[in-house]
Each structure stands twice: as C-alpha cells, then as structure tokens.
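The complex appears here without one of its protein chains, the remainder shown in place.
Every chain is named by a letter (A and B) in the order it is written, and numbering of its residues begins at 1.
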Amino acid sequence: MIIQLFKKSPLSFKIGFFISIAYVIAALLSFIWTPYDVMAINLEKRFIAPGIGHIFGTDHFGRDILSMIMVGARNAIAVSLVAVGIGMIIGVPLGLWSAATRSTGGRVIDEILMRGNDLVFAFPSLLMAIMITAVFGPGAMNAIIAIGIFNIPVFARMSRGGALGLWEKEYIMAARVAGKGKAKISYEHILPNIMNLLIVQATIQFSIAIIAEASLSYVGLGTQPPNPSLGRMLFEAQTMIFFAPWLALVPGLAIVMLVLGLNLMGDGLRDILDPKLRRKEPDGVEAKQNVSS
Amino acid sequence: MRRLFTIFILSVSLITSASAQTTLKVGLQLEPPNLDPISGAAAAIDEVVYGNVFEGLVRIDENGDIKPGLANFWQISTDGKSYLFNLAEGVSFHDGSPFDAEDVRFSFNRARAQNSTNAKKYIFEPIANIDIFDPYTIMISLNQARPDFLFNIGLGDAVIVSSKSVDKNASQPIGTGPYKFKKWVRGDRIEFERNENYWGALPKMEAITFKIITDPLSAYTAMKAGDIDTFPNYPAPENLFLFNNDPSYEVEVGLTAGETILSTNNKRAPFDNILVRKAMAHAINRKEIIEGAMFGNAEPIGSHFAPTHPDYVDLTGLYPHDLTKAKAFMREAGYGDGFTASLKLPPPIYARRTGELIAHQLSKIGIKVNIENMEWAQWIDQVLRNLNYDLTIVSHVEPMDINIYANPNYYFGYDNKEFQAIIKKIDSSSNPEEISALYKEAQRKIADDAVNGYLFQMGKFGVWKKGLKGMWRNYPIRSNDFRDVYFEEQEGLMND
Partner (left out) sequence: MISFLLKRLFSLILTLFVATIIIFILIEVVPGDPAAFMMGLSTNTDAADALRAELGLNLSAWDRYFNWISGMLVGDFGISYTYRIPVSELVLDRLTVSLPLTIYALILSTIIAIPVGVISASKRGSFSDTFLMGTAQIGVAIPNFWFAILLVLLFSTTLQWFSAVGFVGWEAGFFPVLKSLTLPAISLALPQAAILSRVMRSSVLEVMDEDYIRTARAKGLTKRQALIRHGLRNAMIPVLTILGLQFSFLLAGGIIIESIFSLPGLGRLVFQAIAQRDLIVVKSIVTLLVLAVVMITFLVDLAYAWVDPRLRERGER
C-alpha cells in the first residue's frame, strides 16, 4: 500500500524523500564510519581543493570536509529532531487541552494558553536564543531548548485549530455522552485524527529547525567544537573564501539540500495525507518568520 | 580662450590629485565602549585616543621607549623616589583652556582617589605627594622607588585631563593631543580632525576616521575595495598573504605586548602537580599552533615576557615538543591513563583556533580536553573572578605584566614565595642592571615551574595602502599614534 502511494506521489515528493533519506543514511553511517577522522588535525593536508582523496576538500586544520559534513548533518538532524520533538510533546497536549476546555464551555484556560502562545511568538526568536545561551552557556543542549521553545506555540496552535473542528463532530459528542473524560477523548479520538496534520507540520518545522541550528552555530552558540557543525563550518570559512571557496560552498549547499529535501517531502506528504489541503499552504509559514535567522 | 581655461583647470585638478592624501580611514575591529582612557579598561579606547587626543606626561613610542610628552624633561632623584617634571608651556586643551601643573595634579589625584574607577589604579598607589613649584614645574614623590613608574605614567590610563571636561570625556573627549574629537556615530565610525593649535609639530593628516568593522570578512572586503586606508591590526591572519601578493598594499607583521598562554589553574588538581604541567609543556607543539592558528604570523615564547623587550630570554627550548618525555611525566605524576579537563575559551578567533589545536595535542598524552566556548562576560565571571576553570587560552595584552604571577589571588592560582620575592626586589630596586637580571630570573622561574603553557607572542598585523608611511610596526602598548603618519607623494598618478 505504501509502495503504491509512493508511486502515485508527485515527483517533488520523491525527490525530497530521496534527498532526506540520503542525509539520514549518511548521518547514521557517520556513527560507525566516515572517510576520515573528523577530529584528526593535520596541517600538512590543509586547504586541499576538492578532488580525488578528499571529494569536498579539506579545511584550515586539514580535516576532511565530507566527513565533517556527515557528522555535522548528524548533529543538525539530532538537534532539530529533539527540538521539534520538544515542541510537539509540550505543544500538542497544550493545544488539545485548550481545545477541550473551550469546547466544553471553559474559556479561561484556553484564553490563557493562547495568549501565552502569542507572547512566545512576540519575542524575537534568535535574540531570545542568544539570551538563553548567555544564561546557560553555549552548546547543543541550549540550541535544542531555544529552538524547542519556539516550536511549542506552533504545535499548540495547530493542534488546537484541528481539534476545535473535531469537537463539534457527532462521534465526539457521542463519546462525551458516554462519559469519557476530556483527556481520554483528546487522546483516543482527536489526536489520531490530527496526526496527519501534525506529521506534515513536523516535517516543515524540522527543516526550519535545521536553518535555525545553522544560524545559532554560525554565531557560535550551537554544537561546540571539536564536534563539527554546518553553521560553524560556514563561520570559520568566511575569511578563507577568497582562496578556498569550497569551504563555504560545500557546507552551505549541504544545508540548502537538506532543507530543500525536507520541504519537498513535507509538501508532498501534505498532498498525500491530506488531499483537502492540497492547494493550501502550510500553517507553518508564520513560524518560518519566527525561527530563521 | 575658454578652452585654454578648461585645460588649465584640468591640469590643476590633476596636480592636486597627485599631491598626497591628507585624510586617513582606519579600520578598527573592536569599537571602544567610550573614549575616556582613564576610566575604561578596554584596549580599544587606547587604540583610538592615545597619543591622538590625549597625552600623558611622557609618551611611549613605537619601540616602547619613553619619550617626552607634556613634560619636556624630568629628573629623578638618586633614591628613585622623587620625579621632577618640567612641563611644556603654551599647551591648551581642545576646549581652549590652558594646561598647567594643576591639571597634572588633578588628573593624578582623581586616578588614585578612593572612588576611582581607573583600571590601573596601582600605577598611582606609590604616589605620596604631588608638589607644584610653579605652573610648569611639578614634583611627584613616591613612597618607595618604582623603576616602572615613568613607563606607567606613559600609559593611556595616566593621560592628563582637564577638570572642566573630565566628566564628558566618555563621549566628548577633550585632551591636548594633535587631533580633536569631531564625531562618533556609534557602531559605525569615529571622526577626528587635526588640532590646528597643537603645541607640538603639526601632524600631516588633516582628518582621521576610524571605521568600525567587526566582521573579519568585511575587514577583507573593505580593505580590498579601498574603503579604508589601513587596518593597523588586521583581524584575519589567514588571508594576510593575499595582501602580501597584491602590489597596492603593504603588510607588516610586528609584535604586540600580548603573551598568548594556556592559562592553567595551579590550585586545582591535577594541575597543582608540577609533573602534570611539565608533561603538558612537552606535549604542546608551538610550531603547529602558530602555523595552524596564526598562519605563521606569531613568535613562539617560553615564558611570560615579550620577545621585543631587551631583557627577554628565549626559553622556548626549555620544554621542547617531545611526546615521549611528556608521557613519562604523566606516568610519573600517576596519570599514565590520562585524565579529563575542561578548556574554557573566550570569543577571539585566536583563542578558539588555538583551543582546538591544544585539545588535539593534549589528547596525544591521554588528556581528554572538553572545549567550552564562552562569552567574555562569562569568562571573566568564571575564569578570572572565581577561578572556576581547568585550562583557558588568552592573550595577556598588558605590557610588562610578569608581576601578575606574584599575585597569589590572580586566576593562575600560582602562589610561589620565591617568585614573589623576585618581583618585590624588582619593585624596590633602582639599579637598571640588577632589574634586568631579576627580570630574567623571573622569566626562568615561571618557565621552570611551567605555571602556564607559554604559546606565542601575538602578532600585530598591519595592512595599509602602498605609500602610507609612519604606521607603527609593533604594539608595545595598545595605541595607534598617528602623529607621524603620512602618505608618500604618489608618482605616476599623472599618467593614469
């Protein structure tokens, strides 16, 4: 069934899917194997242009760029995955709770939660991320927290919106009459029905998180050295682009391809999972404003 | 006739364009927080105003030598305790108020007052009395002989200010120097114009603009595009060679007073063990660090002393890079299997790059180094104030600061009676030969004890357009004194 769906899916989805899978494989592979040791500093091999031996060349410490990209992509994916996960785990229940209380007569909690949402949206995200790292010190963990916080309202808003419509459906009414509690209904009936929506949104948030992580590492706040990170590779390359342009081109393209793959896949997923939304744009558009640098 | 006239005008304009440029645009990576050298500690303040807007009794020149400043000449009593200064006459501040001995007394008294925010208050602490004999003769008496006193009062922290304008110096600096403050667009540029009433020889440049360029990428493009004439201290040694290869630029790599060291917390185990520190000293490969982090543009050091100083001793051979010896010391210290340490790095790129290299080098003798990058504020808080660190890398830019090792509370945690005695002797001696010998002894002592990892003397990377003359090669103190800077008349410009 899945194979059939895949065959029927638009070309853009297939492209996106293959790009994303390629990254995931490369990232997973980097756990056990990279062409070269990413930590091995060897000044005799620095600034080797892309070619045989080092497909993407070497950096100012003589480290292999392909290997660094593999591990860097792994770090970016890990940070983004956890950050979006946090956003979902906190945001979705909040949204469901909000919708449940509103639909059963209470407005206060809904109002508070939604104003809280607006509040988070109102803060300039990159600045707040920098502030958070100023408090806790830089590192992958803080990048996760900073990106995660701004994902909460996105998922809260989205699941609330989806859930509100469902609460008016008859089978939900029936469940309420049968005496099921709000939490149980939300979990058993509402959540499965908005799952498609959430998966699509998650893909999009994921790609936004990749760019956000790159921005944070570019300003030195994300994954810390010697652990490679795509954003930091770009930062370190900027004064060397005049004689070693690949140092900036390769990691930049790596980010673009990864984000592009995820976006194409997200768009395709929406088409497949939710034909009603086929023409509409994702609600994630607003979030995009908030998180990219 | 009209045609002739046009030609005449044209040729005049050609001639004027051929005569030398009299405005200077200077690139600056760090913006000074304010322009008052006596209240701020930031080196960036001195880089802008020292020697240009503000002057002290004496002036430190490009070679670190003491030259007459607002004091024409001086006499030091034989016991080294009294300094008699003869002040320049006919000097006025930029606001027109005349300068005399009262201003000196005011400036020094303010700097040593109880509530002084002077970052180098210690300079003024030995002062016992300030006596004015006449408006141009002043005597400063010290509690004890201080051979470094004259040099110290040449620093930016001891410039002479006027009581009328002192409170506004942070944003409207008023000094006696060859340049007057004109304008400061914060975050962008600071403009000076020539002080036509300057008491000394008028400088050649009529106007100086400091352009603040924080990003090293912009530093390169600004220089290449000709937007600025010089970067006295160019921030990216990695692409310096591109200017070297370009005939329209000149590059001069000099030295700063910045000893870049792997500071080690001597109070904390296992670094309280001298064997561990010796092992680390042998594990450090200075050549690789200078090549990898500074792209060859720095000089190795073996102790905490500037190679440009006459009393410098080359101690780089004391603990040569030798992994076998390093491992032997590790075993002897009981850490044959190594240990884990944290390396807290402040923001400058030299520290970050050196940090990665150090981590790599120490890993070879089993020390697993975890790098923690931090902002200056965090670094000052954790490392400098609370000694909450194992290792860190920083460049100590203060000139002649080996005496910091005599302070047991300083962040190295080095509490050594022998060394403290050496410094005490230096402070109380007035015999130059004895002082010189003592400085050498001091260098050896901290090198022997491997208090810190001594890496390299930070280079000063001067880049300027060809034809610009009189720029400082070295930074004995953090200053860009533009009084002797000029553009050479360019030949061949007429043919363009």
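Rule of thumb we're sticking to: contacts are C-beta pairs under 8 Å (C-beta built on N, C-alpha and C of every residue); 3 or more make two chains touch, one makes a residue touch a chain.
Note that the coordinates shown come from a computational prediction; the quantities given were computed from them, not determined experimentally.
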Neighbouring displayed chains - absent chain, whole complex: A, B
Of B:65, B:134 or B:188, the one touching the omitted chain in the full complex: B:188
Residue, one of A:27, A:92 or A:214, that touches the chain absent here: A:214
Of B:65, B:89, B:227 or B:489, the residue in touch with the unshown chain: B:227
For chain B, the residues touching the chain missing from this view: 31, 33-34, 40-43, 115-122, 170-171, 185-189, 211-215, 217-218, 220-222, 224-225, 227-228, 347, 375-378, 380-381, 384-385, 394, 396-398, 404, 407, 410
Residue ranges of chain A at the interface with the undisplayed chain: 12, 114-115, 118-119, 121-124, 126-128, 130-131, 134-135, 207, 211, 214-215, 218-219, 231, 234, 238, 241-242, 245, 248, 252, 255-257, 259-260, 263-264, 267, 279-281, 285-286, 288-290, 292-293
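Throughout what follows, only the chains that are shown with their structure count from here on.
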For chain A paired with chain B, centre-to-centre distance based on mean C-alpha positions, whole Å: 45
Residues of chain B touching chain A in the complex: 215-217, 220, 236, 238-239, 242, 288, 291-292, 347, 352-353, 355-357, 359-360, 371-375, 377-378
Chain B partner contacts - residues on chain A that touch it in the complex: 39, 41, 43, 46, 60-61, 134, 137-139, 220, 224-226, 238-243
